[in-house]
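Single-structure report; data block below.
What you see is the complex with one protein chain gone and the rest in place.
Chain naming follows the written order as A, B and C, and within any one chain the residues start at number 1.
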Amino acid sequence: MPKTIKKVGVLTSGGDSPGMNAAIRSVVRTCAYHNIECIGIYRGYQGMIEGDFKEMGPRSVNNIVNKGGTILKSARSLEFKTSEGRKKAHENLTKAGIDALVVIGGDGTFTGGLLFNTEFNFPVMGIPGTIDNDIFGTSHTLGYDTALNTVVDVIDKIRDTASSHNRLFFVEVMGRDAGHIALNAGIGAGAEEILIPEENLGLDRLLESLQKSKASGKSSSIVVIAEGDKIGKNVFELKDYVEANLPEYDVRVSVLGHMQRGGSPSCFDRVLASRLGVKAVESLLEGKSNYMVGLQNDKVALTPLEQAIKGKTMIDRELLRVSDIMST
Amino acid sequence: MPKTIKKVGVLTSGGDSPGMNAAIRSVVRTCAYHNIECIGIYRGYQGMIEGDFKEMGPRSVNNIVNKGGTILKSARSLEFKTSEGRKKAHENLTKAGIDALVVIGGDGTFTGGLLFNTEFNFPVMGIPGTIDNDIFGTSHTLGYDTALNTVVDVIDKIRDTASSHNRLFFVEVMGRDAGHIALNAGIGAGAEEILIPEENLGLDRLLESLQKSKASGKSSSIVVIAEGDKIGKNVFELKDYVEANLPEYDVRVSVLGHMQRGGSPSCFDRVLASRLGVKAVESLLEGKSNYMVGLQNDKVALTPLEQAIKGKTMIDRELLRVSDIMST
Amino acid sequence: MPKTIKKVGVLTSGGDSPGMNAAIRSVVRTCAYHNIECIGIYRGYQGMIEGDFKEMGPRSVNNIVNKGGTILKSARSLEFKTSEGRKKAHENLTKAGIDALVVIGGDGTFTGGLLFNTEFNFPVMGIPGTIDNDIFGTSHTLGYDTALNTVVDVIDKIRDTASSHNRLFFVEVMGRDAGHIALNAGIGAGAEEILIPEENLGLDRLLESLQKSKASGKSSSIVVIAEGDKIGKNVFELKDYVEANLPEYDVRVSVLGHMQRGGSPSCFDRVLASRLGVKAVESLLEGKSNYMVGLQNDKVALTPLEQAIKGKTMIDRELLRVSDIMST
Partner (left out) sequence: MPKTIKKVGVLTSGGDSPGMNAAIRSVVRTCAYHNIECIGIYRGYQGMIEGDFKEMGPRSVNNIVNKGGTILKSARSLEFKTSEGRKKAHENLTKAGIDALVVIGGDGTFTGGLLFNTEFNFPVMGIPGTIDNDIFGTSHTLGYDTALNTVVDVIDKIRDTASSHNRLFFVEVMGRDAGHIALNAGIGAGAEEILIPEENLGLDRLLESLQKSKASGKSSSIVVIAEGDKIGKNVFELKDYVEANLPEYDVRVSVLGHMQRGGSPSCFDRVLASRLGVKAVESLLEGKSNYMVGLQNDKVALTPLEQAIKGKTMIDRELLRVSDIMST
């Protein structure tokens, strides 16, 4: 029979994403709603090791639902990868009377949480927070929808100048291993071509597509490229390659970078964060552990952390086809 | 065996919503992709009656994926409600060689399309375009996600001034029959209480909730109210009622109105529009008719128009609970 | 010879406006830069009476430069209008060792500050913070530029739907006594006609202008109306009047309200706030008092508080002409 949970610790770890604050707020208020205590742990697992804790009540999280970043800060912790570090962390939790953890982050965060659970039999629930949307067991990670809006908003601006000058722009977006941002934002921004890690379309196809675009009378083109695309050239090499092969094109490069991680979360991300925070705390109270809360078919659902880590989210191949048709 | 489709007409009808242009673009380009012609019909069914048509090729829809409103304009047509009007419309379509229709709009639009199909055996596909998200057979209508972002963005601004003055704000949002906008934007904006058409919480509960909020140390509160809420008072009467009963509150009212229908569509709405446009045209080409294309469990799916019209989308009652917990 | 200033109090009072937080930050950091102390006074003059003070160092104002509202809160104080209230306030300042005040707000705020100075010979500097831009001695008040951007952004959205339906919209914006917002945002948003408190164009001219607009082939029109326009009808009466006289028009009304006071300040307002805060504190350190810091010909300049209160800013009549020409 599970121990009654009286005090929940919450932390954010790994790369931050919009919606993390809304998730923290949800965890804190759900605890208050159920009359249990909540402790904020600063700087992820590193703060757990250093005992960097703070009591949080419902008023501690006023006015953060719409703020980007994470008020609990995030950090990567090398020490937590050592058995000694985790032991120290466990001692701090015990000393503080914390019974259970909600960890908000990505794969690395969940791996740490799972290991911690295995070693100390400590209840852990995960909330997927990353803009990359590359976590198995949820159709949407926190921050992904916001990042898409940020990217299309920026590409809309770039298109103004691209259209005015009949230029070709290569826009690099985040996504080392996953093309979700590139594919969706590319369709949303009306990209001519989209290069993603999951699919190597090849350089020939890119050249062909750009030639066809020119011939069809388009005055400007945007190519959206994920960081981890498989074309074998970085975005600046690709520019040189295209300019060498299609001298009619004057290519400009824009690397969007970290702005994609910030900003006020979209309504979708705020609502999702609120739902996931409620489910995470209430699942702990029901005695569950080692699950990630996520969204499946528009409903909140649990996935074992182990599956969430090992599984792979696939891009929707229908979207590749839609992208093709849209660039007609 | 279905007649081969060679020319598709597309129109927007009823209240406009962000994403309609992206859907028009998708219909036009999907036609081009399949080497069939596409005709834009202006001002909805009224333009059909008046023969207000324009040929559209892939370049006619350049740079509209990110524009609010509808380049084909919208109108309500009394004449189309008469048998004579529809006959005239049918003659115009025949004269122009149009074989099939894609109609973008809400319930009224689909009702007109269905009637037209019944009378003339004319292939019709519907795309749900309305910010209210009140159409059966799709988890999201075009423009709904954008409207949610518009609303939370505005309420974020209102909260700045509410917090600075320790005030209570009543914010009225669209939704005569459906509380989707109020409920989701209310959670997203951190509303204290949310009043929707689907549920009469009663005035006592509202007063109680506001008293509790004051007691809990909150410095300001936002109540989000759908146009069609069931509390039996309009938003200004409600203000008077609350001020009479809770003299500690200085209530301000903000009616958001038509701004909710406009603006550049969110990435979600642009991608959804692109997907639905492809599916609508390709379904016609497969000989299908009388369906609405929509999103179900993140996949594009067909619903018979008749069901789309008669069915009722329910609010997710889980969200009512989340809202309650969040206002702790 | 002026007493050396060692501790400055800062407060915000009256209606809040975007840029107030940036001004507070500037006052606090300029004090720190000159090694003097700074005390935040909550809720304006009311907090002065209640002794609601807080020491502020440069880190107290981290991450507020971009936040709407005011972290010091604002309030209207009836008690401060009494001699007794002001005496209490003065005692609190003395007790706390505060030597000088920076007051951020509008006319009412400055009137209070001036009175306080007269009675207690207490050094006071004013910073103009109001969205209405109706303060003499500065070309721009804090928040005005942001409010203009908010208004045009909203009217852009309304125009989407106005254009789609060939409708006429009446948009009411803030400005009881001053037409700056209506006039500039009206030009910025491409309004057909603009009604302001400074000028009664008369109803005939409005009807004429709308008829001309229809005749010229415009598909939609926006009329921007300041709260305090002199046309003698409120916005809803005006709608009825126009519909009665121009039945070809279907008029919709949108009252923008308090959202205009909130939101993240524009770059202009942030820079202006930073400049004015520096000047306010350094002027106090130079022994000056009873001035408002403002912008004149793009330079920071001082205006005696008395003049700032009594003077009247005029609208730029060139803009009326520009508006006329633009609606051709």
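In this section, a contact is a pair of C-beta atoms (placed from the backbone, for glycine too) under 8 Å apart; a residue touches a chain by one contact, two chains touch by 3 or more.
Because the structure is a prediction, the values reported are computed rather than measured.
Peer 1: I'd like the shown chains that the missing chain touches, ordered by label.
Peer 2: A, C
Peer 1: Among C:66, C:83 or C:118, which one touches the chain that has been omitted from the display?
Peer 2: Only one listed residue reaches the unshown chain, and that is C:66.
Peer 1: Quick one: say which of C:70, C:163, C:289 or C:303 touches the chain that got left out.
Peer 2: C:163
Peer 1: For the chain left out of this view, which of C:78, C:244 or C:325 touches it?
Peer 2: Of these options, the touching residue for the absent chain is C:325.
Peer 1: Please identify, in ascending order, the residues of chain C that touch the omitted chain?
Peer 2: Touch set of chain C with respect to the missing chain: 25-26, 29-30, 32-33, 58-59, 62-63, 65-66, 139, 145, 148-149, 151-153, 156, 159, 163, 184-185, 187-190, 216-219, 264, 266-268, 270-271, 274-275, 278, 297-300, 316, 318-319, 321-322, 324-326, 328.
Peer 1: Which residues does chain A use to touch the chain missing from this display?
Peer 2: Touch set of chain A with respect to the missing chain: 12, 15-16, 18, 20, 67-70, 73-75, 150, 154, 156-166, 169, 219, 252-255, 257-263.
In this text, only the chains that are shown with their structure count from here on.
Peer 1: If each chain is a node and each touching pair an edge, is that a line, ring, star, complete or other?
Peer 2: line
Peer 1: Just give me the whole-number Å value for how far the CA centre of chain B lies from that of chain C.
Peer 2: Averaging C-alpha atoms per chain gives centres 36 Å apart.
Peer 1: Could you work out how far the Cα centre of chain A sits from that of chain B, in whole Å?
Peer 2: About 28 Å, centre to centre.
Peer 1: Could you give the separation in Å between the centres of chain A and chain C, each centre being the mean of its C-alpha atoms?
Peer 2: Distance between chain centres: 39 Å.
Peer 1: Two or more other chains touching the same residue: where does that happen in chain B?
Peer 2: Touching at least two other chains: 156, 159, 163, 219.
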